[in-house]
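Take a look at the structure set out below.
The complex appears here without one of its protein chains, the remainder shown in place.
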Amino acid sequence: MNDLRNVLERCGIAASELSGGTLGVRSAVDGTELARLREAPMTSMPEVVARAAAAFRRWREVPAPARGELVRLWGEELRKAKADIGHVVSIEVGKIAQEGLGEVQEGIDICEFALGLSRQLHGRTIVSERPGHRIMEQYHPLGPVAVITAFNFPSAVFAWNAAIALVCGDPVVFKPSEKAPLSGLATFKALERAIARFGDRAPEGLAQIVIGRKEHAQALVDSSDIALVSATGSTRMGREVGPRVAARFGRRILELGGNNAMIVTPAADLDMALRAILFSAVGTAGQRCTSLRRLIVHRTVKDALVAKLLPAYESLRIGHPLEQGTLVGPLIDEAACDTLRHAVAEVEQQGGRILTGGERVLADRFPNAFYVRPAIADMPAQTELVRRETFGPLLYVLGYDDLDQAIAMHNDVPQGLSSCIFSNDLREVERFLSAAGSDCGMANVNIGPSGAEIGGAFGGEKETGGDRESGSDAWKQYMRRSTNTINFSTELPLAQGIEFG
Amino acid sequence: MNDLRNVLERCGIAASELSGGTLGVRSAVDGTELARLREAPMTSMPEVVARAAAAFRRWREVPAPARGELVRLWGEELRKAKADIGHVVSIEVGKIAQEGLGEVQEGIDICEFALGLSRQLHGRTIVSERPGHRIMEQYHPLGPVAVITAFNFPSAVFAWNAAIALVCGDPVVFKPSEKAPLSGLATFKALERAIARFGDRAPEGLAQIVIGRKEHAQALVDSSDIALVSATGSTRMGREVGPRVAARFGRRILELGGNNAMIVTPAADLDMALRAILFSAVGTAGQRCTSLRRLIVHRTVKDALVAKLLPAYESLRIGHPLEQGTLVGPLIDEAACDTLRHAVAEVEQQGGRILTGGERVLADRFPNAFYVRPAIADMPAQTELVRRETFGPLLYVLGYDDLDQAIAMHNDVPQGLSSCIFSNDLREVERFLSAAGSDCGMANVNIGPSGAEIGGAFGGEKETGGDRESGSDAWKQYMRRSTNTINFSTELPLAQGIEFG
Amino acid sequence: MNDLRNVLERCGIAASELSGGTLGVRSAVDGTELARLREAPMTSMPEVVARAAAAFRRWREVPAPARGELVRLWGEELRKAKADIGHVVSIEVGKIAQEGLGEVQEGIDICEFALGLSRQLHGRTIVSERPGHRIMEQYHPLGPVAVITAFNFPSAVFAWNAAIALVCGDPVVFKPSEKAPLSGLATFKALERAIARFGDRAPEGLAQIVIGRKEHAQALVDSSDIALVSATGSTRMGREVGPRVAARFGRRILELGGNNAMIVTPAADLDMALRAILFSAVGTAGQRCTSLRRLIVHRTVKDALVAKLLPAYESLRIGHPLEQGTLVGPLIDEAACDTLRHAVAEVEQQGGRILTGGERVLADRFPNAFYVRPAIADMPAQTELVRRETFGPLLYVLGYDDLDQAIAMHNDVPQGLSSCIFSNDLREVERFLSAAGSDCGMANVNIGPSGAEIGGAFGGEKETGGDRESGSDAWKQYMRRSTNTINFSTELPLAQGIEFG
Partner (left out) sequence: MNDLRNVLERCGIAASELSGGTLGVRSAVDGTELARLREAPMTSMPEVVARAAAAFRRWREVPAPARGELVRLWGEELRKAKADIGHVVSIEVGKIAQEGLGEVQEGIDICEFALGLSRQLHGRTIVSERPGHRIMEQYHPLGPVAVITAFNFPSAVFAWNAAIALVCGDPVVFKPSEKAPLSGLATFKALERAIARFGDRAPEGLAQIVIGRKEHAQALVDSSDIALVSATGSTRMGREVGPRVAARFGRRILELGGNNAMIVTPAADLDMALRAILFSAVGTAGQRCTSLRRLIVHRTVKDALVAKLLPAYESLRIGHPLEQGTLVGPLIDEAACDTLRHAVAEVEQQGGRILTGGERVLADRFPNAFYVRPAIADMPAQTELVRRETFGPLLYVLGYDDLDQAIAMHNDVPQGLSSCIFSNDLREVERFLSAAGSDCGMANVNIGPSGAEIGGAFGGEKETGGDRESGSDAWKQYMRRSTNTINFSTELPLAQGIEFG
């Protein structure tokens, strides 16, 4: 604990901030209470939003490359604090060291990507059908962005959103998960240091954090001054947020549940598939939105693959996430454990068979934390259970005979986040990537469904929300488009050749 | 009437289709009943949607350039039927001849634009951070698109949506406005002829029309097999549709109300402004979503401009839309007339003054149709009335002293569709187009707010819905994006440099 | 002959144009003289260029979508004349009927593609680092474009260039190959008809044809008023044209020689490979710039593939290109035949072996025309002969053991136009497409090197010239880019934060 206090202090979080509040923060590692943070009074929420709105009016007039300079500084601060923030992530949510560091690296990467964007943010010039006219599209800052994150990427998702939003000219209001506010706070403090270095051009209220719970998030969701709500979490949450934002004509980015699958064909490199399955199914204890949950294997290779998987699963080192060699840390909390255990119990009810794992472990050493052995379930069909997202290390194995059948099974779930195929057969691979292939937002080949690079657009279709974050042109969601037709002639022709009067 | 029957027959609408139904269609010109169309039974709606879904599975595999060929044929059919469809539009909704023809021309234009797109639909290739990997984004067909239109663009809005949707690989289900189904039907029949010429590659159910009412639209809005709902209409409608589509994780394009303004500065060419005001405020009897509703004039030129406007307004020829010289046709129906008359009455209550117009005219000649004299109201301030969209030829005039104040007033309405400035002063113009300028989706210079070309993206911000149709990259809303990372190496490196296991 | 006269007349070429001149045109089919065309006097060349320059000043102010309308009309005219122009192509240069029609289809396709472009021609808006500034790039018309074509695509290459040039705002001066002026003329006449329909907005001199020889081409190459020289032909020609255009700071598009190869790996579908080889090696009698010339086959499948190829080659129907069933027509002329025969003779000198073909055939029936039996040569190594382009149906077969070695051999020629791999192995395919793979402008998978679609950019690297035609953003070469920085503030900040004075 003292160690963590020192780390937090280096992250800019004073000891005084850690106590006296009503939001208890527990370590997923051992259940220790790490802090009692002070929640933002609900009565302060209108001021928070008003500050963001006021900041917007100034920030939008700061040139984008100057805004890029702020994000560059943030990247520098994250680089300096990488080890510390990674440590906080590990202690708070239980990620192994490499993954904690990986999260901060994503923040660094996105800052650099956003820095590059800060001299682009390209709209288009367009030719006009009328003489002496021209058309252009400009992308302008949109307004305050609320970033509502989940526990499982308590640092990176804020960075993804905030780096892009800031470069696009939008102030940010950050509502971290109540299960992982310390990681968020540490990431936010790095931004505050960058803002301090950046100086006067950054208006007051440019970046704010709201420590709180669901009702705080709702206040942001419903505020007409929040131009964009970027919310990561469950489909259930999205089903509530989407309509509320739509009802007030706001914009939203929803990153919701996934039910990510891998198709393994007879043409797959099974050893590579094995390694990919391990990382994507048990990494982060199966608590990534992109975690592998369904393994759809051609019947001719299914037994061979399972035969490789079982010993690999059984030799996985489960334990304290910062201990050397640990690959599987704890689940976030008791509820997560219960949900997993319940799903494991359902497997047999739905005709399946648990091949390995599923039981709680290390209860002696960590009575108040929840470690489970990653599970594999052999399922005879894609039952209701399989079609549901269970947020933990439970992998369903399904057999198939024909690729189009496998793709149909693959797509026959409500979620649409990430997917992959393992095959070295070009036709199989391209079919999977084609219009008739995977219906997910991400479809990979010979890598698992998780672990996207920041250069592509991240997000999914169907109940995953349909929106995108991170690279490519995801930035456009953080701006408003203005189509401009300029007449510099002395005539007033109408479009479509209409004559009037 | 016989004349219309002939026209409709040339449009492919048999006389037998025009009677025996429950949906009475009246001409806005004189109130005559033009047809009694048969409504689709509500019980048939699931089949409609199922047919579209089945068609999708085949159409998505037809190569996009071949899909472009279908749209090229549609363009040819529209070109042949231009005069006839324009005529139907004029008779049904009361547009003057030039505007009826202009609508069909928009359809032709969008078909040609979509034809060009059919060899583009460009995604991106992206470099990967991992050796032996590459990333690409592909855009794939999305699924069935429902196109729900309003009476005021009964032909063009369907064409805008359907041409793009079809090229993108999406079947269409068209629900025309119950106030203007004949224009929609005539446009749809041209598509059917194109499909017939196109031949076998077009699956059954590729394009369907649903004659009906609000409940038919709702069935489409709520159907999980309708991937995209493109709905044009009132903000009230959008406030209902948006959340319903969001609740089922569908996609929507909403094109809702506007409250479009023109800022006239001292540096304006007042004669050009005058002409632009006339077309955009009284064209289509003020019933375009982009019609000019607010005139924000610098006080130093306000009197001069009004002095030009009044005689111009008073000399406007109001009458049968197909009569030579007519510039102002009827409102769509009695309700529209009542709404306008009510707004006119409110003007004085809110401190304003009607300078001209606002009264019903031609009631003798057309007792069952509703012609009004376009009105100008001088308003002391932007009252609640002014901030509301009144769908008819009522123009509010407001004065201003300072450009930033004018822009603030301009933006201080809930709608955000179209806008313009008249000025030859570069600084004024660019300020208006800048991040701190007009907050509308369209911001023009020295042309009115209405009459967009199809090459730019069309649509608006705030309560206008936030979505885009027509040109630029609006097509992306009709497709789904698939981010693909392909590993063709024999290694399995993780992103962000993570080491696992 | 009478038949051809009728066809030409339908193409708009009067009988009077066909005689009395100094440029004899012979049919490749039978050596008959088809016409004696009048050459443009060299003294008229300055006027030709001056007319184009004058036309440019008017055409550049015609809005691009209106320019698109001209190209749309050209597409219509080509569609109407498809059979006739295809016939002329077949008779003049000896292409089989399907290929003659295919050329015209390419013209139609490019007109439709260019029509779509005519509302795009997108530049970029770019954010500025200075407050109150914005940046944009516009693409503006460039100036007159000379299109100098070769005999082997006497219709399509002109259409590719002219459709794009016209939409981009550039007049065209067309110098067809002296070996195939009739096909060019027929294509040009269709453009003239379109211009006539288009009417007054098309300035005089917008499209001109120059019947003549090398010195006519040189006059265009050297004229400072020809903004862009688009020349298709041999590397030798390009080696002359490139420096001459560069010396006067003109622009050029060079489409020069290719030495296109196919790599066939053990993972290939050999039957598909066989069919692809046939079309791409013997189609157009091996006289496409993209014709397959080198077959690099893994030693484990080489014998099997050759065993399939030989009977297929031997059963190829050679003959009059318009006779049903003919797959191989004549070479263009005696010189072409001599070159091929010489190469065949060299094969053995360089250690190779002719497996089939290489001899002249049908000399009895067509004593003045030059038909050869397509040849396959087994080569022990990539000798000097193999590294040279021989423009006829001579295919070298080479063996390889390792893919990287095959790629190295593939790239070890001076030309860089088109290439392909046949394999269903993902790793092989992606390696071939990667930065370390084929160094050609076009690299295909499981299709031959010839027969590109118009949607992609067409052209090659190294001695092929380095430039691009047709789709993607090849249009940018036909325009000039203007980077605009607009200051609408009242300050004058300098870039890079420089303070001055």
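Things to note:
Each chain carries a letter (A, B and C) given by its place in the written order, and its residues are counted from 1.
The rule is short, and it goes like this: a contact is a pair of C-beta atoms (placed from the backbone, for glycine too) under 8 Å apart; a residue touches a chain by one contact, two chains touch by 3 or more.
Fair warning: this is a prediction, and the values are worked out from it, not measured in the lab.
Taking the complete complex into account, B:P131 is the one of B:P131, B:G351, B:P367 or B:P380 that touches the chain left out. The residue from B:A285, B:V445, B:A474 or B:L492 that touches the chain not shown here is B:V445.
When you scan C:V127, C:L166, C:V301 or C:L394 for touch with the missing chain, the hit is C:V127.
When the full complex is taken into account, the listed residue touching the unshown chain is A:G116, out of A:P41, A:G116 or A:G351.
Within the entire complex, the positions of subunit C that touch the omitted partner chain are 57, 60-61, 98-99, 101-103, 105-106, 109, 124, 126-130, 133, 135, 137-138, 140-141, 169, 238-239, 242-247, 249, 251, 269, 272, 275-276, 278-279, 283, 327, 429, 433-436, 438-447, 451-458, 461-463, 465-466, 468, 471-472, 480-488, 490, 492, 494-501. The chain not displayed touches subunit A at residues 65, 68, 72, 109, 112-113, 115-120, 132, 134, 426-427, 429-431, 434, 453-455, 471, 486, 488-490.
Residues touching the missing chain, restricted to subunit B, are 61-66, 118-131, 133-134, 136-139, 423-427, 429, 445-446 (touch as defined at the top).
In this text, only the chains that are shown with their structure count from here on.
In terms of their C-alpha centroids, the spacing between subunit B and subunit C amounts to 43 Å.
Among the residues of subunit C, those touching two or more other chains are numbered 65, 118-120, 134, 426-427, 429.
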